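Heads up, one of the protein chains got dropped from this complex, but the rest are sitting where they should.
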Amino acid sequence: MKKNYWSLSFQVTLTVITFAIIYLPILVIFLMSIHGSQYNFEKFSFTFRWYQAIFTDRQLVDAILVTLQIAVLSTLLATTFGTLFAIGIHSLRKKGRLRMMVLNNMPVVNPDIVTGILMFMIFRFLRISFGFPTMLLAHVFFSIPFVILSVLPKLKQLDPNIFDAALDLGATKFQAIIKVILPSIKVGVIAGALIAFTMSIDDFIISYFMKQGEFHNVSTLIYSRLGKRQISPNIFAYNSLIVFLTIGIMVTFNRLNRNPKRIMEREKK
Amino acid sequence: MRKKILMTLVLLVLSLVLVACSNKPKLYVLNWGQYMDLDLVDDFESEFGVKVVYEEVGSNEEMEIKLKQGITKYDIMIPSEYMIDKLSSENLLSPIDYSLLTNLNEVEFFSDATVLYQDEDFGDYLIPYFFGTVGVMYNTTNEAVKTAVEEQGFCALFDDESPFKIGLYDSPRDTVGAALMCLGHSVNSNVESELLEAQALLEAVLGRSSELTRFGQDDLKGDVARGNLDLALVYSGDYFEMVFEYEAEEEEIKFDYFAPNHTNIWIDAFVIPKVSENKELAHSFINYFLDKEVAAANADWVGYTPVISEVYDIMVNDYGYDYEHYYPVPAGSTREVFMYISEAHAQELNMILSTVRSN
Partner (left out) sequence: MKSLRVMIWPYVIWLGIIILIPSLFIILATVSSFHIFNDYTFRFTSEFIRFLSDPIFLNAFKNSIKYAGLTTMICLLVGYPVAYFFANMKSKNKTLYIALLIVPIWSNMIVRIIAWENVFKPVSIINLFNLSFDLIGYDVAIIIAMVSMYLPFMIFPIYAVLDKMDHKLIEAAHDLGAGDFQTFYKVTFPLSLGGIVSGIIMTLLPAMTAFALPERIGGGKVILLGNLIEKQIFRGSFNIAATVSLVVMIVMLGLFALIVHFDKEGETLL
């Protein structure tokens, strides 16, 4: 039993250290977002001005809108196509499936900077207009494999005969997919969509290669400001807001999911 | 319930999709970051009924690459003098049609500036915008720093026995140039032995303890101002930006600027690339910024020194810009401009910087 105690406290210590090291930057950012001065750190002075400054910063607001637009659109597209492709892959025999998975996983493993260069080159070659179209395409591209990875395991859990049964009962292929397959893999699709959204919102390196002109998403805007001027603390304020929002959503989600009665009520609707 | 969610989602997506259609003529401008008052650009848009697509870069080299990439046909670019020299020699620029610049009749450029490019080949391709010097910004908390800077000039940045924290600009021309000037050579030197000397100087100062030297760009000025660095190689404009920032925030200014007698003067200017499809509109844009009031408002926003003498007077007298160092060419000083150097030479400077960093 002694061994267990040491082992457990070892794990707990490391976990605490982990959270500390991961959250330290977040705390520092938060502090900087509420401290009144960018240059003087001798005494703390509380202020909301950086939060207000988010909305007066035209470039930042534009970039936030771009980031959201790209994230929503790319998530929708990637989830739709990813699910369809996953169904396609699932229908292959083992060998073909493995080959497809290898192909599918390549963009996942590829470091961002290489993917960025590859996409930069191909878009340039195809003369696609840089900016919104290229960024959208790029985000869809790197999200699809993750959607597939998320949906496939759920497809595996499906009864293999259910699709054919639906066809026998008179459904078209399309109807069978929508009404039979989709509801069963719903969890995988949603998880995939969430991952796609996360990857899009925070992407930097790939977006960096995809932009042109005054077109920025939040990450590339911040980076371009890094080199050219001081980072204004309104960025820190924006970041802190995102963090609070995310934690809030997760905690709420967790609370809702824990209560079985509430879940049943939601299902009824 | 599900249908309602779907409908809202669809509406949300639709409302978020950007409606980009615009039938107005477009003007493509490529400039440095924070280098033009965008409100004035908006005014130009309203006055002329056009849309300005305004893009920012961080270096002359990026400007060059973007122009050559050909993805955008820029109408206006604002590079520095040596890049203008290079682009014009590569036949990428269109000469300025002075007859379209009506405001030129009302203003005059400083001869200290025009003398630097007037007789050169690229003289007809530019309209100057701002000018300034390269120098050393230093923190005044420790008096020994001020003494070192004033006594050694640029050499203070390369003194390997110095106990101070030094910041060097991550730009080969400027940093190697400063080293060359410390050694008494021309900032455009292509003499192998002189370049090697400069490299040795860089290696020596980088050889000090790790936290004492670092590279940076526009973040150097902030660090000197705060005290994270004792001195750094900066542009005069960087220094002024911090001054204005501190004044606006009412913080105590504990830093100063020193431009050695022999230093590099830079001039940034409007140019119109040959590929521009709106040359007349481009001229109107330049003309707009030659108007005294517009130029003064712009100079107030940007903070660098205008090349137009009337505007300079307005800045000093009406806007209160009677700062020391505001005029970049004090009597008796030697100011050199960067000249276009060959690709090979540029790569060599690049290599020097890369090499000293990989040790």
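We call the chains A and B, going by the order they appear; numbering starts again at 1 in every chain.
Please note the rule applied: a contact is a pair of C-beta atoms (placed from the backbone, for glycine too) under 8 Å apart; a residue touches a chain by one contact, two chains touch by 3 or more.
Everything numeric here is computed off the predicted structure, so don't read it as measured data.
Trainee: Tell me which residue among B:E62, B:D124, B:E194 or B:E348 touches the hidden chain in the full complex.
Mentor: Of the listed residues, the one touching the omitted chain is B:E62.
Trainee: Please identify which residue in B:F215, B:F244, B:W301 or B:Y323 touches the non-displayed chain.
Mentor: B:F215
Trainee: Take the complete complex as the reference. Which residues in chain B touch the chain that isn't displayed?
Mentor: Residues 59, 61-62, 65, 68-70, 170, 206, 210-211, 213-216, 223, 226-228, 347, 350-351, 354-355, 357-359 of chain B touch the chain absent from view.
Trainee: Would you write out the residues of chain A that touch the absent chain, in ascending order?
Mentor: Residues of chain A in touch with the missing chain: 3-4, 7-8, 10-12, 14-15, 17-19, 21-26, 28-29, 31-32, 35, 41-44, 81, 84-85, 87-92, 96-98, 100-114, 117-119, 121-122, 124-125, 141, 144, 146, 149-150, 152-153, 160, 163-164, 173, 177, 198, 201-202, 204, 218-219, 222-223, 226, 231, 235-236, 239, 242-243, 246-247, 250-251, 254, 258.
One rule holds in what follows: only the chains that are shown with their structure count from here on.
Trainee: CA centre of chain A versus CA centre of chain B: separation in Å?
Mentor: 37
Trainee: Which of the residues in chain B come into contact with chain A in the complex?
Mentor: 1, 12-13, 16-18, 20, 28, 32-34, 38, 53-56, 58, 69, 71-72, 217-219, 222, 225-226, 241, 245-246, 249, 251-252
Trainee: Going by the contact rule set out above, which residues of chain A touch chain B in the complex?
Mentor: 37-40, 58, 65, 68-69, 72-73, 76, 124, 130, 132, 212-214, 224-230, 269
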